[in-house]
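Below you'll find the structure I mean.
The complex appears here minus one protein chain, its other protein chains still in place.
By letter and in written order, the chains are A, B, C and D; residue numbering begins at 1 in each of them.
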Amino acid sequence: MYTNHYIVVAIFVVLSIILALAAFVLGRILRPYKPSDPKYTTYESGNEPVGEGQIRFNIRYYLFALMFVIFDVETVFLYPWAVAYNKLGLFALVEMCIFVVLLAVGLLYAWKKKVLEWNSV
Amino acid sequence: MLHLLTEQLTWTNFAIFCAVAVALLLFVLVWVMLEIYFERKILGAMQFRIGPNRVGPFGLLQSAADVFKLLIKEDTIPRKAEKQLFVFAPILTFLPSFSIMAVLPYADGFLHADINVGLLYALSLSGISTVGIILAGWSSNNKYALIGGMRSAAQMISYEIPIIISVVGVVMMTGSMNIRLIVEGQAGYFWNWNFLPQIIGFVVFVIASVSELNRTPFDLPEAESELVAGYHVEYSGFRFAFYMLAEYIYMFVFSALIVLIFLGGWNAPFPQLDFIPDVIWFLIKVCCIIFFLIWLRATLPRVRLDQLMGLGWKVLLPLSLLNIFVTAAYMGIKSWIIGG
Amino acid sequence: MEAMRLQVSDLVHLLPELTLVIAAVVLSVLDLLLPNRVNRKFIGWLTLVSLIISGVFVVLQLNPAESIELLANSYRVDDFASLMKLVFIVGTGFVVYMSFSYVKKDEIYHVGEYYYFMLPATLGAFVMASSADLITLYVGLELLSITSYIMVALRKKSQRSNEAAFKYLVMGAIASAIILYGMSFLYGISGSTNLVDIRAAIASNFHSYEMIVYIASFLLIAGLSFKIAAAPFHAWAPDVYEGAPTPVTSFLAVVSKAAAFAMIFRMIYVLFAVGTYQEVADAVMLALSVIAAAAMIIGNVTALRQHSFKRLLAYSGVANAGYLLVPITAHFSTAHFSNFSEFLYYLIAYLFMNIGAFAVLMILERSTGSDQISGFAGLYHRAPYTAGAMTLIVLSLAGFPITGGFFGKLYILLGAMETQHYWLAAIMLATTVIAYYYYFGIIRQMFMRSGDESETIKVPLTLGVTAWICAIIGVGLGFFPHVILNALEKIFSLTKDLLLLS
Amino acid sequence: MLDNFPILSLIAFSPLLGVLILLFIPKHLGHLHKTVAIVITLISLVLAGVLFVNFHTDGSGMQFNESYDWISFALNHELIGQVTSLSFEMKYSLGVDGLSVAMVFLTALVAAMAAMASVFIKKRWKLYFILFLLLEVGMFGVFMAQDLFLFFIFFELTLVPMFFLIGIWGYMNREKAANRFLIYNGLGSAIMFIAFLILVSTAGFTQIQSAGEWKIFYSGDIQNIMFNLFQNPQSYANLADPNNVFYLSTELRWTIFIMLIVAFGIKLPIFPFHTWMLKVHTEAPPATVMIHSGILLKMGAYGLIRFGILFFPAEAYQIGWVFALLGVINILYGAILALVQKEFKLVLAYSSISHMGIVLLGLAAFNEIGIQGAIFQLVSHGLISALMFLIVGSIYERTGTTELSRLGGLAKSMPFMCGILLISGLASLGLPGLSGFISEFLAFLGAFETHKVFTIVALLGVILTAVYILRAVLQITFGAISEENTRLLDARLIEAIPMITLVAFIVLLGIYPSVLNGVLEQTVGDFGYFITNVADKIGG
């Protein structure tokens, strides 16, 4: 039964959740609880926090996220092809060449447009 | 184990599955503690220090003590934090790390689940941890945490692509994404292993793995000196422990993946060494990789962020794309020679 | 299994597409590697050249002895596709040519991209026209749509352009999702994505899946109506048209729309026109005709209230989408099977009318800086030749004889009459009369109002040439429609090229 | 003599020559433009005269036929059995019968006069005359076309230049008038077009089957449609069968017929559709109104006869009383409203409505005399109203007003013009010896045979006509003169020539109607025979 494999996987997932919950419950029982105001302030090297915590961050992060989305999803096509590579002919390789070249052009584009340069935090 | 998996599911079988899983969990927890102990020990040795030596014999129980300390530590959630997400984030980071272990085979016939897209499963689940890290950074409502989280996310997603593409070559050679089959495809001795024909993929995979693990020289998200502790700056107690747990489990997971995909899994390198059991070989190889990782940490300085990103996108990604064609060419030549 | 696979020899049939792909890649690399100071205009010329080369290949493919079926009939090189491709090529070619006078560095920062993005967009349209498979159809649709989203947003610093792009994206994506949802049901009942197989599945067990067939076809119709901007799914069009750079607007109005029409035509006719149950065909045609009627009425009536010429053209585009839907909904009758020629002829006329109108709009935008209709005031005095061309174009748009627009409408109406769609024809004519009001409003502005007469308008070469070419062809189409239509009849085979009856 | 000579095309497209010449004359040479235009219209007039003279008065059917394949293209027939060709045909085919000849000559005449009267145009000569000549092409074409589509094309061709002529050179509310003209007429032609298309897709569907060949085609050829409708019982249009999509059922016939009435009724204009025409008459420049009232309105009547009545004689016969009723309403409504108008132009506009009512009444008679009267009335009113508006234009140019109260006693300052005005007024009210009398007399005579009551009521209109015409004309000529009107100049030569010419023709028709009658006789006879024949067959 092939499902069995996934049941095992499910067991692992559940188990890790149980572990986490158990640990937190255990911790709650064991740990002390002595609230004081400074404990609950946001940490900022011991100073009073300045401004908002959720600051606007650099646009670069988005660009990388976009790059990631594109390249990550393109692997969707690489994997099926790779699995069946032995059964496909030379022409499939040529097709994949074209595909990868297009990907590479995309990378080159990002490169030349300085998307890959990281120039701040 | 394998034959149980092919049978109809019964309650007994289910119980056995659960028991084996729990056993693995316990093993992993112990393993992680040992890992931390040895890391500190080896680092100490490399830096001409002694390392932990007080708790237990040779300081072996030092890690256990640390865990216990974290367990009984007061756990604070900052007032400004987004509480639900803050609580949820460490679990989300930890969960995939352990779940990946379900598909790792440890020896011939010794595995938990034999999924035919095991490789994909492993690699894609590792991506989910990134979400936990971003959540941690965001929900803490702390500038350091946010920047750390974003950096970490940027780094992880940047290196995930080379990782994923670099194993395409292996998949091509094996014709399957089943990790067990990948290992069986390398049956034989070290000249049959994938790391030789896949040398580019291997190198890319190892380097990217180091980065995925956020370890030196790519440990920017945690960069103590600039970001205090990165995304988990606000975490304490056992929530913090979960990040550490996840990190060290990932160390095991990625080492195991390197071994399984490129280094022949449980196969012995020389015919003379066949007498050593499979599982031991597997563990030896994993230990070697882990040692290598620790060694790196002791040796290399931390790179700059722009260098890090540049390496990932401008070197590793093109290399991994190139690897696909190198593999294709290699396979073509091989079949040409064999097919004559 | 071997038939599924693409052979090297098949690449010959894909030459038009390959030309575009290669040109797009080469041009993008070229654009990247050239230093910044180099003027990017030559990329536009190269784009034009590659379009022409591709067009030559398409022409060479016309009227093959046997329609070429690639990849298990999922990609077809037949005359339906080739003719539509020619329309796309001509449309895009004009858009590129007009752009030479439009693109200004301070507004469009990525001149290279601006030009070579036309190529993948056209390629998407090609794929839409050539496909007989849901997957390739969808991929083509998205290739076109996604490229268009970017092109709309190319005026980076313009808030309107951004807004338009976002609206277009969201609406387009929703429409795509709806189309896709419909497609998934078609796949569900047939287990295949090939249109011919789906038709067979519908025919063989229609009654067990009646509901699903209806749901699927209505979802498809709704989604595709979005793409052709037919009412009541047209809300995005005016805003997007207004916000986009004007040549891109004309691209959307002509090529995008034509491509979506190609897709509708192919899908509806292969799936429902013959060989299936009459009732489902009737229901689909009825739904389409309701949309056509709504588009004609809403488009024309709303256009009456517009002050911006661009928005007016958008609504006129909505109305024209309605006109173009009529031959599709007309279906067949005892002696009426010429839906495609009617459609294509009007599409060609529409192409030239619209491109010409946009060319004149661009001339005006350059001189007055706005796209208001009042900008036409006294154009006759300021730029008499442009006003002359515009008059011809407007007459064609309004459907006055003897112009392409008139004969296009005539054939469509005749088809509707031959199939007894009297009400649809009546609506079409009534709305045409409504349209007189706003089309002649432009003429009124040009000839009867006095603008700032002292200031003469400098007409950029490419725009003036485009406007006049379009005006002349528009009128020529009216005088010699039979030239095109007879050629079309010689080339096009209904059973082989459209209905895929093999 | 003219049998193989393309005289019709020559007439129809002779104004295009003028357009070509005008295109190459620089803008500022205004007078040159005018001269060219007048010469060209005179050439057309001469040609039309040649046609008129050469017309075989005893020949029935169409004469001077010219027919060329213009647009003919194949339609897809892959799915229709053994058919070898399926096509659509649109012919360039011209031809004239008595009715057409009369209208063509009228057109040429009025157009030439209007060209001369264009002295009132003060700006943009070049464009004006180009449009004017294009308009003339359209008008000629309408009266000659022997193909439904060709007719429609020419019909539409008159719309655009007219729109410009009104919109650019009109008075204060010119744009509104132009718009209204466009929309109403556009609507009319749209309705007409639907009717035509239904006709073409049913009665225009013809098949020719011979050895091995099976050709079918759709055609807009009028003769072909008539043949299919009446002479060929085997044509699909006549075969009642629920599966026959080409069958022209009774309902469909009625639909088309009513559509045609409405379409041409708007143009004519019949009572409820007349509002646009008032605006045009008051706002358009005089020369344009001459054309409009003199010819364009006649196109409606022409279409009504040619397509409404001749295509659907049985239907027309059955609702003949409706025609008569509408005619009476038009006559009385126009006359009564003309009576109360304060503006001379509006008086004339309503008088046009009233006079068109006479046309309707004449047609409603469905006998030779009635039809002849109707056609006579078309020609006569064309001449009279052109003359009247010419004078109005002259007066307006001098006084700047057409309000009756502000005009008066003009006979003192411009006796010649007032004399002409008086003559035209008398012609309009039907004084014997002038053309108006003949036409009204014939129309009423014909109508009395069939619709006695309506005719008697309509006769009231004649009295009213006399009243309003005399009221207006006498007010202008002999009323109290106002200070500023004393120093007005009389007609210039360029105005006098058209006035005299038109008067001459009015008088000619009045005292020697055979000029026109000869041309019309055979045609009208054919019409009458045809109508009664078909109507009898139907049993109406």
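The rule is short, and it goes like this: a contact is a pair of C-beta atoms (placed from the backbone, for glycine too) under 8 Å apart; a residue touches a chain by one contact, two chains touch by 3 or more.
The criterion applied here is as follows: contacts and distances are computed from a predicted model.
According to UniProt, the chain absent from the figure is "NADH-quinone oxidoreductase subunit K", selected among "Branched-chain amino acid transport system ATP-binding protein", "NADH-quinone oxidoreductase subunit K", "ABC transporter domain-containing protein" or "Dihydroorotate dehydrogenase B (NAD(+)), electron transfer subunit". Looking at the complex as a whole, the chain kept out of the display touches A, C.
Screening C:Glu17, C:Asp31 or C:Glu142 for touch with the missing chain picks out C:Glu142.
Considering the whole complex, the residue from C:Asn162, C:Thr334, C:Ser370 or C:Asn486 that touches the absent chain is C:Asn162. Not every partner is drawn; the one left out touches chain C at residues 134-135, 138-139, 142, 146, 149-150, 153, 156-160, 162-167, 169-170, 173-174, 176-178, 180-181, 183-185, 187-193, 201, 205, 209, 238-239, 242-243.
For chain A, the residues touching the absent chain in the complete assembly are 3, 59, 62, 65-66, 69-70, 72-74, 76-77, 80.
Going forward, only the chains that are shown with their structure count from here on.
Set against the Cα centre of chain D, the chain with the most distant centre is B.
Note: centroid distance chain B to chain C, computed from Cα atoms, is 52 Å. Computed from the mean C-alpha positions, the centre of chain A lies at a distance of 41 Å from the centre of chain C.
Residue numbers of chain A whose C-beta contacts span two or more other chains: none are found.
Taken pairwise by the contact criterion, the protein chains link up end to end in a single open path, with no chain closing the loop.
Touching pairs of chains, sorted by label, consist of A-B, A-C, C-D. Chain A makes touch with chain B in their complex at residues 1, 3-9, 11-13, 15-17, 19-20, 23-24, 26-28, 30-35, 39-45, 49, 52-55, 57, 60-61, 64-65, 67-68, 71-72, 75, 78-79, 82-87, 93, 96-97, 100, 103-104, 107, 110-111, 116-119, 121. Interface residues of chain D, counted against chain C in their complex, comprise 71-80, 86, 88, 127, 149, 152-153, 156-157, 159-160, 163-164, 167-168, 174-175, 178-179, 182-183, 186-187, 190-191, 193-194, 197-198, 200-201, 205, 216, 218, 244-246.
Within the complex formed with chain D, the chain C residues making contact are 274, 332-338, 340-341, 395, 400-402, 406-407, 410-411, 413-414, 417-420, 422, 425-426, 429-430, 432-433, 436-437, 440, 443-444, 447-448, 480-482, 485-486, 489-490, 492-495.
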